[in-house]
Every structure is written in C-alpha cells, then in structure tokens.
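The structure follows.
A single protein chain has been omitted from the complex, and every remaining protein chain is retained in its original position.
Each chain gets a letter, A and B, in the order it is written, and its residues are counted from 1.
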Amino acid sequence: MLMNVSNLNCLRADKLILSDVALSVVAGDCVILRGPNGAGKTTLLRYLAGLAGDYTPENTAFSGHLDGIKSTLTVRENLSFWAGIYGFGNIDPILEQLSLTPLQSRAAGDLSAGQKRRLGLARMLLTDADVWLMDEPTVSLDAATSDVIIDAIKTHCAAGGAAIISTHIDMDIPNARILNITDFAAKQSDHSDPFLMGDF
Amino acid sequence: MSLWEYANPAKFMALSGRILPTLTIGAGAMLLIGLFWGFFLTPADYKQGSTVKIIFLHVPTALMAINAWLMMLVASLIWLIRRHHVSALAAKAAAPIGMTMTLIALATGAIWGKPMWGTYWAWDPRLTSFMILLVFYFGYLALWEAIEDKDTAADLTSILCIVGSVFAILSRYAVNFWSQGLHQGASLSMDKEEHVDNVFYFPLLVCIGGMVLLFVTLVLIRTRTEIRARRLSALRAREV
Partner (left out) sequence: MKPLILRDLKLAFRSGGGFALTLAFFLIVVMFVPFGVGANLDLLARIAPGILWIGALLSCLLSLDRIFQLDWEDGTLEALATSPIPLSGIAIAKATAHWITTGLPITLAAIPLGYLLNLPQQSYLWLFASLALGTPALSFIGAFGAAITVGIKRGGLLLSLLVLPLYIPTLMLGAQVASTGTQNPIQLLALVASISLLCIATIPFACAIALRANLR
C-alpha cells in the first residue's frame, strides 16, 4: 500500500467542504478525481500533499497549477536545481525523455506553455516519489503535449508507482479508478465549525 | 470538567454573558472609588504637589499595557498549541485595548513629566520601552487587518506575537545599554514605587484592581463581538 488515508476532513477558507475522505492507493493505481469546479479537488490534493491539514504524506510529489519555473534560468538550470533539492543524479535522460534536450540552454521564460508544462513534469520525474499528486496536469495543453504527460503517468504507474490526478478531460489511462469527490462533500448538518455549534 | 471547555464558543458565550454584568459593575465601582479616593481624599505630595495624583491613572494603565500583551502572548500560545478558536479571538480582542492603555500611559506620563522634569518627552529607558511597545501593537493590529482567511490570520498573528515578545524583551534590555551612551546614568529616575507612601498606595491598589477588571470586561465584550462576527461569516459561507 503506497497511501492510506481515512477520516480526512478538508477545509477551504475556514469552511468544511469534504468530510471523512477515505482513499487507499496501491502500486500501479491511477486515481482520477472527478467533481464540478469548487467541489474540492485541489483542496484534497493539497491535503494529501501535506500542504494543508495534519496528514503527513510519505514519498509523494505534488504538482499544482504553477510549475515553479524561474524564467531567468535556463531549462537545464531549472531542472538541475530541482535535481539538487531531491538529490537526483544525472538529468540528461529526463531531458531526453521529455524531448527537452534541444531546449536545454534556452531561458525558461521563452518556453511555450506546453514546453513549460513538460519542464514541470520533469521535476516530478526526478523526485523518485511513489505517489504523484497532480492538479489538472493537462489543462490548456494541446493533444500532443497532453499525450506526453499522460504517457509519463502511465509509465510511472506501470513501474510500480501511483498517481492521483484531478482533471476535467477523459484521460486515456487503462485501469484508471474514478473517484467522485462529491461523495465526500460535507453536509450542511455537519456542524464541525465550532462557531456554528450551540445557540447564542 | 476542564478549563478548556470554555474555549468552546457556545460555552464561552454562555459563561461570559452570565458574568459580564457583575464584572462591568465591579470594574466601574472600583475605578470610581479608586479614582475619587486618589484624586480628592489624598493629600498633595510635599514635593510634587497635586500633580502626583496622575499616578492613579498612569500606573494602572501602564501595568495593563504590558499585561495585555502578556495575555495576548498566552492566548497566542494556546491557539498555536491547542487550536482553541476563542483563544485566538481573545488575543485579537485584547490588542486594541492594550494599545489604548499604552497610549494613555504615554499621554499621562507626558502630562506628568512636564511639571516634574520640565519636559513632555525624554528618551528615558522606560519611556522608550513604552514607545516600542506601542509600535509592536501597531504591527500586530495591522497584520490582523491584512489577512482575509481567519484561521491563517490567527496563526500568523500568534507567531508574530511570540516572536515580537522575545524582541520586545530584548529591546527592553537593549534600551538600557543604549541610553548609557547618551546620558550618564538615568537622570530621570522613575522608581516611584519606592517613593509611594501608604496614603497613595491603597487607593492606587484599588485603581489597579479596577483597571484589571475593566480590561477583563472589555476583552470579554470584544471577544463576544468577534465570536458573533465569526458565526455570521460561517453562516454566510454555508448559504453559498
């Protein structure tokens, strides 16, 4: 089991939006989070990544809406930095895998949106984490770039990893598990907010 | 039954609602008695004349200026460690009161200083420390205002209060070293406690007690307001 969460309550802006979330992930799993805008997909991913709440994740990597790219550094410098943070060795194979090698000495600020997203994905590849948490990884990307990212996710899962992804599009990932997070939506009767309890 | 139960907003509202009338009357009565006794029933000091009577306002407010910060520090620690919402709101509620106490202490000190030392302001260690305390209150209050998410605001102001306390204490001691270089020794000694005669001491105690009660009363009232505001925004958020 790579990740096992139960009884997780998620708040957004002081308000309880998800309650009693239960989720377990084994090697090879790819979980797709589904739900309308504002249902709490991003919030749940941030909780699972340990950015919010008390849950302490083990061996996960998180990629949010932003890629954490410095526009004044080159592609190679950007990636070398993250390799240094994660203690990863040679970054050449990863540049090659995402066809970033020809771009490696270009300033990251000059990349197109799709190229930036690929560079962001490159960071995930060198984390060596088992569970990838990805928030809308293919948003506003063309089909070709989306395929690069989906392929990377498939490869990661096939190699014994796992991924939890929020997305609005249908990803062509075999054996993907759909998790409808509206199932965990907090009910109005859940008076977990201490300021709504009691009469005064 | 533990003390922490009152950190629950509903329990706190019930208890504070019950004791507030008594507290208010107690604070008002003690302050009235203390100030009347101090202002009208004590003799004029042989050295300072009637100006000395400002201590009945100056000393209690100065004490509360510091104690309010201490209370905020304790409340901040409780919030960070045990996450009791009322605690965070009580710290928020105490800050403007503490700031006002600091301002009153500085103002009464200045008014007293003019006839005593011939100046409204001197960079005396104690005066300087109060000025520094005032800017700490400013920063703390400004931070509360600047953050929209309530729990985040509570977290950030709490850690600011704790770090601020450390640096306020450091400043208090640094001031001593600093003033050494500017004027030889403390030419304007303010060790009034040692000079205070019994005639002044007892009404002063009553005034201090009254000011403590006033502070508690005001903090309770303001905390109740903050709790109601939080309930209001929680109800609004639920409607959406």
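The rule is short, and it goes like this: a contact is a pair of C-beta atoms (placed from the backbone, for glycine too) under 8 Å apart; a residue touches a chain by one contact, two chains touch by 3 or more.
Because the structure is a prediction, the values reported are computed rather than measured.
Chemist: Out of B:Ala44, B:Leu70, B:Ala146 or B:Leu232, which touches the unshown chain?
Modeler: Residue touching the chain left out of view: B:Ala146.
Chemist: Just to verify: which one of B:Phe56, B:Trp69 or B:Phe136 makes contact with the chain not shown?
Modeler: The single option touching the absent chain is B:Phe136.
Chemist: Touching the hidden chain in the full complex, which residues of chain A are there? Just list them.
Modeler: 46, 49-53, 57, 60-70, 72-73, 77, 80-82, 84-87, 123, 127
Chemist: Counting contacts across the full complex, list the positions on chain B that touch the omitted chain.
Modeler: The list for chain B reads 80, 132, 135-136, 138-139, 142-143, 146-147, 151-152, 155-156, 159-160, 162-164, 166-167, 170-171, 173-175, 177-178, 181.
In this section, only the chains that are shown with their structure count from here on.
Chemist: So how far apart, in whole Å, are chain A and chain B when each is placed at the average of its C-alpha atoms?
Modeler: 48
Chemist: Which of the residues in chain B end up touching chain A in this complex?
Modeler: The touching residues are 8-11, 13-14, 17, 85, 149-151, 227-228, 230-231, 233-235, 237-238.
Chemist: Mind listing the chain A positions that touch chain B in their complex?
Modeler: Per the touch definition, chain A meets chain B at residues 11, 13-15, 188, 193-200.
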